[in-house]
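Note that this complex is displayed minus one protein chain, with the remaining chains in position.
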Amino acid sequence: MRRSFASDNNAPVAPEIVQALLDANLGDAVGYGEDAWTARAVERFRQHFGERTAVYFAFNGTGANVAALSSFLRPWEAVLAPKTAHLQTDECGALERFSGSKVIPVATRDGKLRPGDLPPHLHGHDVHFPQPRAISISQATEYGDVYEPDDVRALAEFAREHGLVVHMDGARLANAAVALGTTLRGASADLGVDVLSFGGTKNGLMLGEAICFFDPALAGDAAPFVQKQSMQLASKMRYLAAQLDALLSEDRWSRYASHANAMAQRLYARVRSIPGVRITRPVRCNAVFATLDRAAIARIGREFFFLTFDESLPEVRWMTHWATTEGDVDEFAACIEREVRGSA
Amino acid sequence: MRRSFASDNNAPVAPEIVQALLDANLGDAVGYGEDAWTARAVERFRQHFGERTAVYFAFNGTGANVAALSSFLRPWEAVLAPKTAHLQTDECGALERFSGSKVIPVATRDGKLRPGDLPPHLHGHDVHFPQPRAISISQATEYGDVYEPDDVRALAEFAREHGLVVHMDGARLANAAVALGTTLRGASADLGVDVLSFGGTKNGLMLGEAICFFDPALAGDAAPFVQKQSMQLASKMRYLAAQLDALLSEDRWSRYASHANAMAQRLYARVRSIPGVRITRPVRCNAVFATLDRAAIARIGREFFFLTFDESLPEVRWMTHWATTEGDVDEFAACIEREVRGSA
Amino acid sequence: MRRSFASDNNAPVAPEIVQALLDANLGDAVGYGEDAWTARAVERFRQHFGERTAVYFAFNGTGANVAALSSFLRPWEAVLAPKTAHLQTDECGALERFSGSKVIPVATRDGKLRPGDLPPHLHGHDVHFPQPRAISISQATEYGDVYEPDDVRALAEFAREHGLVVHMDGARLANAAVALGTTLRGASADLGVDVLSFGGTKNGLMLGEAICFFDPALAGDAAPFVQKQSMQLASKMRYLAAQLDALLSEDRWSRYASHANAMAQRLYARVRSIPGVRITRPVRCNAVFATLDRAAIARIGREFFFLTFDESLPEVRWMTHWATTEGDVDEFAACIEREVRGSA
Partner (left out) sequence: MRRSFASDNNAPVAPEIVQALLDANLGDAVGYGEDAWTARAVERFRQHFGERTAVYFAFNGTGANVAALSSFLRPWEAVLAPKTAHLQTDECGALERFSGSKVIPVATRDGKLRPGDLPPHLHGHDVHFPQPRAISISQATEYGDVYEPDDVRALAEFAREHGLVVHMDGARLANAAVALGTTLRGASADLGVDVLSFGGTKNGLMLGEAICFFDPALAGDAAPFVQKQSMQLASKMRYLAAQLDALLSEDRWSRYASHANAMAQRLYARVRSIPGVRITRPVRCNAVFATLDRAAIARIGREFFFLTFDESLPEVRWMTHWATTEGDVDEFAACIEREVRGSA
């Protein structure tokens, strides 16, 4: 298959991660996370995010979000999230089905939640309404944008005043941290985030996500049972742990994400001045959003795989990843230019 | 870590499976199962189990059982299973929580369900009772035993007469098929099983299970949504598919399981006549169950890792896998003999 | 307690309904709906709504909505409803918790859903999104307004084109039918509604709602089990049935609702020209919505009980019912006038 610009989950596994898997494949290991690799990976997460962090692993992003939130939400408690959040639009109601808790979608200007968006959803104590108990924000956002540190701090402050937990869907936290020029912690825990879904799959892993409770009281004694009941407890846990440990070692998380982001910048530079291509979102991480002619989209789509995010405009998403090369980008940009011109 | 006799999920990944993963790691691939590896793996399952088989992959055994059953059970429909079933005792109520459906535990003599066990649980149509809609049996059983073909046929006939679906938890189907000297299909689909959870993790894979609907109407249009909602839909599906495809190619499933079973037979031969060791279950697959002195168990446990299945007797489970060597078995058997004698 | 203008559920039970309860209280009756009263009430519903109607009773409005929708929704199927719907804002996420299905709130101009509001929520078949399977509209609306027959027909046509079921929350269907000058059926089933939650509690009953499937295939064999599992199956069913039967006999439903509506019109006539009182919604049924001075609201609230619907404006709801008298209205209106003047 030619390079895909559809999603960072179309990427292969990075060679260093493969090596970590091979290294972990020696002899027997106790199941369900009682092994040395898991202990080491948990320790690694604590180095990155703080010593008190309670860490659990999950198979995929939906599993991580659902298990993270279900560890502390009660079924009549709701989570406020942008109506464009992955949690609301891409997880097929898994949270509702598994936990009974409701995601309350909040309209936002650009996919980013702001304190001012929230008050209409805070009804006060009333048995007739699901009680908002958490907010959930995606860092990076589903539009490839990032929350500035002050944005998150303001949300966290608002949350604290109103007794809300701050959950961060960090499926692409690495891309956001790189974009902000900060650490993983600097883009999450240090800003007042309480619970993080940390993504590995979209940053070079075969599979594997982590749930990090910066306030271990939110995990309580519930998190291990939730991990099991939500079908996220791997028996051969070492193979998730080894990947995540490797990702957080030797700045790999940063190298992979930097490269992905740089490729998106390169693509942006190549296409932004093509007449007929309108870039619709800030290019901060590893995605370029654009509107262009519908016929051109169809023709480009015959050569490269990518997604039309909003059919009505139409708005496309072009996404890069750790393995996207400069050559891939240039070839893709050339194709875009050619086909858009063909429509003119 | 020294060889573990605790579980076949303590094993590493078989080299041929690792190679399949490496082979799959070339370039980009569409996510969520729209890739060539998944298509090939599905085709492979159909070669083994029949052309009409509807196939879905899952991360782990609990996920496979829950997604398989939730695809056709409605929340007021129940599944009858031996009270010793993994579904009842080892999945932390995941089915109940995810689907609302109830597992009704049935007392059995030896972990094997028989038609005669079922009538007391069939109440006829009555809104006050959850309606039995399926039976679930484990092949091999949780006690390392197997259902003979006629056993399953009799259950399937009973099920058909009473409008029940037959689900097989085949976490160790390969071990059972080898023990019965038959094919995977010969130990499941051909006997009247309707839905199978097929296990890969315990037979040499890193992770990966398959849900096989021999009657595709049971999958209906529900199965893909259930797979997603149950958090079992891998974005980088090729890495599950490639492993399962490799396992079902070149008789690997059979070679790994044969070896595991043979190692259990070797262990059985070595320990059955040790005074003080009483073998408590038929040794048909890759597990040996025994009762022995509590103090001896503690001493053996200082050298080798294994599980005490029933603390009250106490009854231990010693389990072998694809990577257990003759030397491992002999060393372990010698340790058992030494420590049991020490108790005498 | 002085007359309440807070809700029609603050009303006592109408004397004719009390008499029906007394009449039903003779001797023994089989439980769970196998009694003569239930048979008679079901027959009565069929006279009103059509012979094919499948009828089930429920204790309260939330129970009726949840049981109605859960009878045919699968857990990955969603219901589209105005974001102001009772189902979305007043049932504490009961549907999500009980069935796993998600209510997708749709922004509307005035609490009424229109076909044009729906397309952005129809994503096509995609496992990542809950699949819209039904729309739910309230007749009368939560703002005391009604859908015109053509409004509902247009929605039903849209629904049929897109494979959606039309659910009507008819907690106040009687008030709407009276406002439209039509029958119960004329305001629901005849317009293309598929499933109705019919309200009795707010129209003179002690308690009791009915679920009417105009398409019995939507009830299937599921509805009785859903009624039981959702804790809505009364053992002494005759006491729900007798009330609902009485309500649908001798035009009581219409008399009670007409009276309630007329009292709202009287209140509207009395207060609409008071300077400082702005009527904010069409007064079609038994509610008057208005904005007025916050201090006046507080003072009126010391004499009469009513609700502030939207604290931010503030917008109040004044509601009448079968037992509200002209004198009650005049007294209340005088109080409003006095207190609003006091603020001027």
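Labels for the chains are A, B and C, by order of writing; each one numbers its residues from 1.
Rule of thumb we're sticking to: a contact is a pair of C-beta atoms (placed from the backbone, for glycine too) under 8 Å apart; a residue touches a chain by one contact, two chains touch by 3 or more.
The shown structure was predicted, so the numbers you read here are calculated from the model rather than taken from an experiment.
Across A:Leu22, A:Leu122 or A:Ala222, the single residue that touches the chain missing here is A:Ala222. Annotation: of C:Ala20, C:Val42 or C:Val66, C:Val66 touches the absent chain (contact as defined above).
Of the listed residues B:Arg97, B:Lys202, B:Arg252 or B:Arg266, the one in contact with the hidden chain in the full complex is B:Arg97. Residue positions on chain C in contact with the hidden chain: 1-4, 6-7, 9-13, 18, 21-22, 25-31, 35-36, 58-63, 66, 91-94, 97-98, 201-202, 206-207, 225, 228-236, 239, 305, 323, in rising order. Although one chain is not displayed, its contacts with chain A can still be listed: residues 32, 74-76, 99-100, 127-128, 131, 222, 224-229, 233.
Interface with the hidden chain, as seen from chain B, comprises residues 75-76, 78, 89-93, 96-98, 100-103, 105, 107, 120, 127-130, 312.
Just so we're on the same page, only the chains that are shown with their structure count from here on.
Compared with chain A, the chain whose C-alpha mean position is the greatest distance off is C. Each chain gets a centre from the mean of its Cα atoms; for chain A and chain C, those two points are 41 Å apart.
Those residues of chain B in touch with two or more other chains are numbered 225, 228-229, 233.
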